[in-house]
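Remarks on the structure that follows.
One protein chain omitted, others in place.
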Amino acid sequence: MRAVALVAPGRVEIVDDWPEPEPGPGDVVVQIRGVGLCGSDLSVFDGSRPVPGLPWVFGHEGGGDIVAVGTAVDDREIGQRVVIEPNFADGTCAACLSGHTSACADRQVLAITRTGILAERVAVPADYTWPVSRDWPDAALACFEPLVVAHTAVRRANVPVGADCLVIGAGSQGQLVCQSLLAAGAQPYVMEPHPGRLELALKLGARPAGDHDGDTYPLVFETAGVPAVWEPAYNAVARTGKLVVIGFNDKPAQFTTMDLVQRQVTIVGQLIYDHPVDFQATLTAVTAGQLAPQQTVQATFPVSETVAALAAVREIPGKSWIEFSSWRDRP
Amino acid sequence: MRAVALVAPGRVEIVDDWPEPEPGPGDVVVQIRGVGLCGSDLSVFDGSRPVPGLPWVFGHEGGGDIVAVGTAVDDREIGQRVVIEPNFADGTCAACLSGHTSACADRQVLAITRTGILAERVAVPADYTWPVSRDWPDAALACFEPLVVAHTAVRRANVPVGADCLVIGAGSQGQLVCQSLLAAGAQPYVMEPHPGRLELALKLGARPAGDHDGDTYPLVFETAGVPAVWEPAYNAVARTGKLVVIGFNDKPAQFTTMDLVQRQVTIVGQLIYDHPVDFQATLTAVTAGQLAPQQTVQATFPVSETVAALAAVREIPGKSWIEFSSWRDRP
Amino acid sequence: MRAVALVAPGRVEIVDDWPEPEPGPGDVVVQIRGVGLCGSDLSVFDGSRPVPGLPWVFGHEGGGDIVAVGTAVDDREIGQRVVIEPNFADGTCAACLSGHTSACADRQVLAITRTGILAERVAVPADYTWPVSRDWPDAALACFEPLVVAHTAVRRANVPVGADCLVIGAGSQGQLVCQSLLAAGAQPYVMEPHPGRLELALKLGARPAGDHDGDTYPLVFETAGVPAVWEPAYNAVARTGKLVVIGFNDKPAQFTTMDLVQRQVTIVGQLIYDHPVDFQATLTAVTAGQLAPQQTVQATFPVSETVAALAAVREIPGKSWIEFSSWRDRP
Partner (left out) sequence: MRAVALVAPGRVEIVDDWPEPEPGPGDVVVQIRGVGLCGSDLSVFDGSRPVPGLPWVFGHEGGGDIVAVGTAVDDREIGQRVVIEPNFADGTCAACLSGHTSACADRQVLAITRTGILAERVAVPADYTWPVSRDWPDAALACFEPLVVAHTAVRRANVPVGADCLVIGAGSQGQLVCQSLLAAGAQPYVMEPHPGRLELALKLGARPAGDHDGDTYPLVFETAGVPAVWEPAYNAVARTGKLVVIGFNDKPAQFTTMDLVQRQVTIVGQLIYDHPVDFQATLTAVTAGQLAPQQTVQATFPVSETVAALAAVREIPGKSWIEFSSWRDRP
């Protein structure tokens, strides 16, 4: 089958002979319809994040239609449209047993430890596919996983109705956080230097940070992940407030414990979601019309232009995603 | 000064010689602008709820302008517009110390244990007056207190974004619950026989219970308080769901512990709010534009027509309230 | 193999030709060492709770040693000592996805929907067996499952350190609740007419309800399940307090919504535990030495005397359990 193969750092090729996925007894095979791209895809693409070997297929945000079902699967069927939850927990370690599958010591990750989804088809555990309505646009399939990340961050932060929240960064993650905050009745204020991104956030209902009455907030969501924003992010937290760190980097971040204690600040590192409760909760909110993953999507590329899509990740105001209709329609 | 005096069960008179309030050192005097009426006012009016003696002034939902300030008050000033929190906790009993002022053993209540607010002016502890913008319509002053009851019920229930909630009864309390649920990103479904009330709820964004997919809900809010709804309310709770009881009556409600345990139902009796956190939280949501107390108000009566207003409580679809402009404008 | 077969309501026989369990790919076979008996076993025994057909093997509280491992199991091994979690969730329904496996619509239950464990060996899903130290006495294996029920009830109730709690009934479930409360730093007060049971509870560290200063409690745990205790249980709840209902019956329980609301009471139906977090949390507490399942066990019967053990369930002060050494030691 066809796949987008990373053949060397920074170089992908569309290949025709990628091996067809073999579903295990508990797997389903999904024919891909849409794949979103994010920063971690870029770090695989440019070689900064190691993968088991080359050529490699990456891409981990997306979904499509079930075209085959493993022998032990009795709750999924051919033809269902699904989004894929791309982190597979072992379900048996102490972290999993206490409900924190995101901290699973043996977590398998699509595109990092297992072949990703920039391919015609992929085999994934049935439990990690989530049936959705066939009315979903493909863009929503491509953007649902990062929405789960955002919605999980917001849910765990227990944001009160009417609370003013600072969102640092209005890349796609920042925009999804804004969307989730708005759905929960909170008011996001956005700090973002890129005018196009800021504008997109304002369109969703966010306000510019400059309009805020006061320069601290009970809740701050840091999504930019660049070293320069650590200090403004930390300082913007009001007394007894919370800083939710979503974007990250490997440079030292500093503060003093005196300040942390005196201001009673809480800092939370927010990685991903726990299985299955967070995909479930986000799906509930989408189904109810409170969230719309595709609202944030801005640039659509056919699969043949994956390289251009990758280049766009850092340039365009919103999300780049790849749609697979050309591969589906051509035999 | 003028006041609406209950002179006998079911009979009120407007009197001119009600004693002017004397503020204590920690009190302020509020010139009333608007007063809402609710079922508990009716039960005082018709004599079914005992009061210290007749003549009596009732009314407990409302606000106005501060016209005098006690000697020990340094954080309120003449001219401020305020809403009144009408339950005064002693602040020293075990309930108050653990944060549950609503369970204060020695709680003073406007219109029940102390003179109410259907008068030109009333003295209340400064801590129990909440400054608001002068842009608030008087109807919002009249309807804020019941909104706090509703918003407290919703906040404590930890409603997830996107959750389907059943609201039983679409009187003013039911409508305020709907408003609060919508602000929190949940979807209220309403069960209400009165077509006008139902229509008002639907206008806010609720849906008719008949449109719900399935007859159980993770969260049920009972606001009607009539015996006939206990059974449908209880039965509508989904497994592991919660029934929040706001309306009440003194007839036996029945269930079996077998069913309660097998379905893992939680039943919560929701009385009022705790001081000061709940007025504060609701005010935050109103200030942020997420809630608008006056949305529910439907019938305005001048103070001279208080009797008609009382009659309307059980008849009109929304809230009856009394506006005081005639008393303010006439010397 | 041998098993204790229910051949008619109220009549069990030890049979030699019960079919050997066939483990599925994800199952393990456990050689049973100890089985506890509880009220629900009695209701199967006396025919009041229906089972798929007769003869039938019941018993659902217990554990033993793994003697065979299914082909797809890679995290359990022969020789491990395990306790069995006897409620198997489907993992795919909405209840399971939101973390409430106890409300699984398709829950399989040992002894009720699947063959129970009063047999030499039983096949169960590997995920529902919990490895424990070989130092555990067999009595602990027999009593762990009901301890999880108790510990889950206490954990969910968020009991503050130092809180006075009323425990109604000091049968084995009441005693396990006392144990769990003491481990959490709370003080159980026990209401129990049977002097021997009361004495056992006092030995654990509980106090008699008569010694309590005041007749209400912030937390009440009802474990007796008889109609006569509903009223004292409900009335003993302090304002803003919580009644956790563990024992149950099918007779009407009554209250008025007026009282529920005025006192702000919460009533919670507590069925069982959720998979896997509750077994995990209880095991952590046992491993840390905070809980000891066998503390409550009082009457040991060899498997040959299962009928006597069943008779004892309602008579003896503590827990009846069956030990299997005679079956293990005889070839």
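Annotations
In order of appearance the chains are A, B and C, and numbering begins at 1 in each one.
Convention: a residue touches a chain if its C-beta (ideal position, glycine included) is under 8 Å from a C-beta of that chain, and two chains touch if they have at least 3 such contacts.
All figures in this text were calculated on a predicted structure; none of them were measured in a lab.
Seen in the complete assembly, the chain not on display touches A, B, C. Although one chain is not drawn, the whole complex shows that of A:103, A:202 or A:288 it is A:103 that touches it. When the omitted chain is restored, the residue from A:71, A:113, A:158 or A:266 that touches it is A:266. For the chain left out of this panel, the touching residue among A:11, A:203, A:251 or A:314 is A:251.
For the options C:160, C:193 or C:252, the residue in contact with the chain missing from this view is C:160.
Listed residues B:78, B:105, B:277 or B:308: the one in touch with the omitted chain is B:277. Although one chain is not shown, part of chain A still touches it, namely residues 95, 100, 102-103, 222, 225, 230, 239-240, 245-271. Listed for chain C, the residues touching the missing chain in the whole complex are 151, 155, 160-164, 180, 183-185, 187, 281, 284-291.
Where chain B meets the omitted chain, the residues involved are 25, 72, 75, 90-92, 94, 96-99, 127, 276-277, 279-281.
Just so we're on the same page, only the chains that are shown with their structure count from here on.
For the pair chain B and chain C, the fraction of shared interface numbers is greater than half, so the two copies use mostly the same residues to meet. One finds 44 Å separating the Cα centroids of chain B and chain C. Not a single residue in chain B touches at least two other chains.
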